[in-house]
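Only a portion of the chains appears, each positioned as in the full assembly.
Per-chain numbering from 1; labels A, B, C and D assigned in written order.
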Amino acid sequence: MTKKVITLGEVMMRLSTPGNERFLQADQFNIVYGGAEANVAVSLAQWGVKSYHVTAFPDHDLGKAATNYLRQMGVGIEYIFTSEGRMGLYFLENGAMQRASKIIYDRFDSAFANFDGAEVDWDAIFEGADWFHWTGITPALSQRAADMTLAALKAASAKGITISGDINYRRNLWQYGKGPLEVMPELIRYTHIIVAGMADFENCMDITAEDYEAACIQAKKDYPQIKYITTTERDSISASENGLSAILWNGKNLLTSKKYNMTHIVDRVGGGDAYMAGLIYGLLHLSDEEALEFGVAASVLKHSIPGDANLVSLEEVKSLVKGENVGKLLR
Amino acid sequence: MTKKVITLGEVMMRLSTPGNERFLQADQFNIVYGGAEANVAVSLAQWGVKSYHVTAFPDHDLGKAATNYLRQMGVGIEYIFTSEGRMGLYFLENGAMQRASKIIYDRFDSAFANFDGAEVDWDAIFEGADWFHWTGITPALSQRAADMTLAALKAASAKGITISGDINYRRNLWQYGKGPLEVMPELIRYTHIIVAGMADFENCMDITAEDYEAACIQAKKDYPQIKYITTTERDSISASENGLSAILWNGKNLLTSKKYNMTHIVDRVGGGDAYMAGLIYGLLHLSDEEALEFGVAASVLKHSIPGDANLVSLEEVKSLVKGENVGKLLR
Amino acid sequence: MTKKVITLGEVMMRLSTPGNERFLQADQFNIVYGGAEANVAVSLAQWGVKSYHVTAFPDHDLGKAATNYLRQMGVGIEYIFTSEGRMGLYFLENGAMQRASKIIYDRFDSAFANFDGAEVDWDAIFEGADWFHWTGITPALSQRAADMTLAALKAASAKGITISGDINYRRNLWQYGKGPLEVMPELIRYTHIIVAGMADFENCMDITAEDYEAACIQAKKDYPQIKYITTTERDSISASENGLSAILWNGKNLLTSKKYNMTHIVDRVGGGDAYMAGLIYGLLHLSDEEALEFGVAASVLKHSIPGDANLVSLEEVKSLVKGENVGKLLR
Amino acid sequence: MTKKVITLGEVMMRLSTPGNERFLQADQFNIVYGGAEANVAVSLAQWGVKSYHVTAFPDHDLGKAATNYLRQMGVGIEYIFTSEGRMGLYFLENGAMQRASKIIYDRFDSAFANFDGAEVDWDAIFEGADWFHWTGITPALSQRAADMTLAALKAASAKGITISGDINYRRNLWQYGKGPLEVMPELIRYTHIIVAGMADFENCMDITAEDYEAACIQAKKDYPQIKYITTTERDSISASENGLSAILWNGKNLLTSKKYNMTHIVDRVGGGDAYMAGLIYGLLHLSDEEALEFGVAASVLKHSIPGDANLVSLEEVKSLVKGENVGKLLR
């Protein structure tokens, strides 16, 4: 049966310099839309999952364009609201070779950060849903956004829905007077699948450990509802060449994926979100090992596509997992 | 002798849809930079005037790119500062035919609005200057910006510099708790050349009159330092076709310019600023009648150029005033 | 209450040369999607009408991209099917000045022309619908398409839904062995609102008359269910300048709209569909006279927008009807 | 029978700013190729005339690209040579509205100007030809080019071929030490159809007269081989709007064409060459009156096409002469 997945988070207009131009050279920006959670929703929609994104936009043409983008890519927009505030933006300069990529965020005072969610009927949203996905970005934006995340988690939890959270600590957020340790633990307490690197364990869960598995075991002790913990591992040889793999702790074992060598990277933004979407798809339909490999293969393919979103088909991900059609010319 | 002109105001990154695309269609934006006062400075720089713009940008690559743009176009950047806050933005959808052009401003919390000007040495800036130009946009942004405008006016006045102000009332600004009548009169009191339409007289100077000349006479009574009052008159037949003329009251007479029929308009944004720049150039170098005609011709040419700024030469404006080379092919 | 409108017809990928380039010069095509009926659905969706388009695409990425386009622009895609056959295409070279625009159709053997509609549940589609719109293009494509049109008309009629048909005779279609007089009269017999010019009356209904009103009266005699007959009138001064008005016969009077002078035309394709959408909106919500003016104003605005579809808001059309904001700069 | 026409002259790479950008704004140039005589050859090739262009390019990829361009557009390249020297260039900034268009020539020391034509077998070239066309630009470039023009004229004359010359005086050429009156009369003495305005009569033929017809009569006296004299007349309302007509003196009468109002001009460069090509086609196939109208209609259509060359079909020109399909949408 078709699965239904709910995601919550800010969607920003992404303005990126064309080709390899620097900000100092550009006189055009390419426009797409993205956000860590919406990227997951778009990925899942490509694979036939009914995904709905919950967010808020300003009530003007840029908000409409963003809504239309999500709809175009197959995401349900029934739970998109309007709110006072700006369109969140981010400016991207794609790196190349040894030169790093740069993002300038311009998201403060956005409609989403200002949105209090009072008009959101979480019960209706989660009716019939199989999964809810959130990230640590939302509670880092504003008190309102943190409160809304908690409200969503409570509602999802009451419905018995599987919950995943990418706890993703970003230092340049958290400007509203609270730190992650004041906010995140309560949210994590509702979450079954955690995406976290070692720094995230420390910053959001106050867990330090000598290795990843130990951190997982400690996390499970502190948050017994956790079922899976996962993270991607990226070797950054250059902006154009990375190694990529992932690990998945399923409460018993630390599974390690195949490692891919990615050369000629087109766009690495959204690579982690593509992994998350792949993992959700996998955990809904496949074994743990298969889910992990599906997630990593999905993420690899994302790196070949301009924009935040992973516009690949189920067949393409499955082929890469099997090592078929790699780089071929399909007629 | 080369004249020196100082302008003060916010410079925004302008993001416009290419060609005739609507916001709902665009997947690229063209980038230029503009602001009512900086547009004046760029115009004047094309004509050999030493123009310097005073403003503040965020301390990141977009601020640098904006600074570089002004420098490229010949404006002195010695008095550009960095400040906390965003890069001010505005989004432009160019109209066509009967369809209007649309601007979505995104300038709140900008570096300029947050800038308190404490580090600005106004005395140094105005040393040797011939003219200072401000607009009603700046005091409408924030208390800090209003205070800084007053500080600048006082310093310029102390140096005996000619001061012009486009009092330009915009309803969607003035969000910081004060209205124009609480702020503008004090600023206008330092200003010798006023750009004002009938609505501006009422909104910023509390003057209502039966016609433009009567309003001018009343303004002179209330603000005896005023020497000139001026405004452009635009017939908006369609987004692609306008009539344009201007009037200039010089304390004695209400001078009326030639009226131009502008068809095939390329970009009307900045048309008023181009007039202002032309008038300033004219009042510095020409008779009143010539200054008025120079300003209107400059404004007409602006409508043929994409972007906010009027990148035309002195010779081109003078030719149009004389009716020479109109639409020719110059080899 | 929100209205629900169903449209039926082929959607083609439109490949147009950029700017004013001729086919012999182009090395890029701009891609949008369009079709006479889907253009109506897109227009209506901009105005809050729930519009659903019934069509068939090939089961590959171009079909998906076309589906996504309709979804992006707000059209319901629940009734879009896949079928054997090609993606219908049309190539467009935009005219300028005295030079005409050119279309090369490439739509034979398309998925839609091959689609027999066996899997379409018309009863379900028309449940709760207020309006069904078809055009004379569909029955001209293939016997299957003609049969499907009839099936749809019977089902809509059985539900008591208002039906409009643009009977739009195109000589270069009708290649499958039947002529319009063998097919169209039966379809027209279910239709309440007819779009027809004098040539269409003759070609599709075998009606000749000395003027438009006489033709309408004769049509009503032959097809007594008809309630309205309408057509646009276009003066083609050049590819860049047209006059536009419309007439609407409502069984009693022949109403004549305001006539607009359109200079600086951006894209005239879809102008008639924009009128049709406007008229449908108007007849669902307004008086006859208002509906006619709404339709013509909508069509005028369409000419300012690149692409087949009329991406304008309700407010923009209403403003033009009132003569407000024409060609202004809205901040 | 298919006609064969030979043209001689420099072909330059044309680098034009996109859209309405000024030189000071452009960061891209569009590339096409053009020259007054080659533009005639390209026009004629569109109408089924076998046209061959004689010129010289530098022996590198830019010369090859220019050769390929002429071949693409149907011009015979059998008589294109390589020579020492540069690729001739010209930079074009398209005007708009009241703003004039600007050309910066960069053609000195070009391969063509340096070409002495020693390897050209004029007898072979003119074998079977019906027409030879030259312009006053070639003898203005260099002594070598002037000598080669004379050699070509002698060879063409010896074959009894019809010869046309656009005597087109350009002040910024003629840099090699001679003036037009030292060179042009000898060349004009071989020429049957002269394109000349009043200033050209004076500068190149030392003829002043009170009106055009008087000048023609005097020219015929001085150069009795002349059969036709012609010129276009352009009203330059703005860069976007011109009036266009032409006059043709055929030894008896001064024929005057229909006058076209051209609004929304796309590219006026090559408008005169398009007229010339049309006139040549007309004089080869039609009556004098028809030839004149064909030439003017061809020129009007040129103004709707980007680039130097008039890429229109015979049918399109004929339709415009008849006033058919003007600005229509041809399906």
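What we mean here is this: a contact is a pair of C-beta atoms (placed from the backbone, for glycine too) under 8 Å apart; a residue touches a chain by one contact, two chains touch by 3 or more.
Quick caveat, the model's predicted, so the values are computed rather than measured.
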| item | value |
| --- | --- |
| Overall number of sequence copies in the complex as this file defines it, 4 displayed | 6 |
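Throughout what follows, only the chains that are shown with their structure count from here on.
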| item | value |
| --- | --- |
| Mutual neighbours - chains that touch chain B and chain C alike | A, D |
| Selected from A-B, B-C or A-C, interface repeating B-D by over half of its contact pairs | B-C |
| Chain whose Cα centroid lies at the greatest distance from that of chain A | D |
| Centroid distance [mean C-alpha coordinates] between chain D and chain C, Å | 45 |
| Length of the line joining the C-alpha centres of chain A and chain C, rounded to whole Å | 41 |
| Shared-contact residues (touching 2 or more other chains) in chain B | 19, 22, 24, 102, 263-264 |
| Graph class of chain-chain contacts, one of line, ring, star, complete, other | other |
| Touch relationships between chains, expressed as pairs | A-B, A-C, B-C, B-D, C-D |
| Chain C residues within the chain B interface of the complex | 19, 73, 260, 262-267, 300-301, 303-307, 311-312, 316, 319-320, 325-331 |
| Contacting residues of chain A [partner chain B, same complex] | 15, 18, 22-24, 26-32, 60-62, 64-65, 68, 86-87, 89, 91, 93, 102, 104, 106, 108-109 |
| Touching residues on chain C, where the partner in the complex is chain A | 68-69, 71-74 |
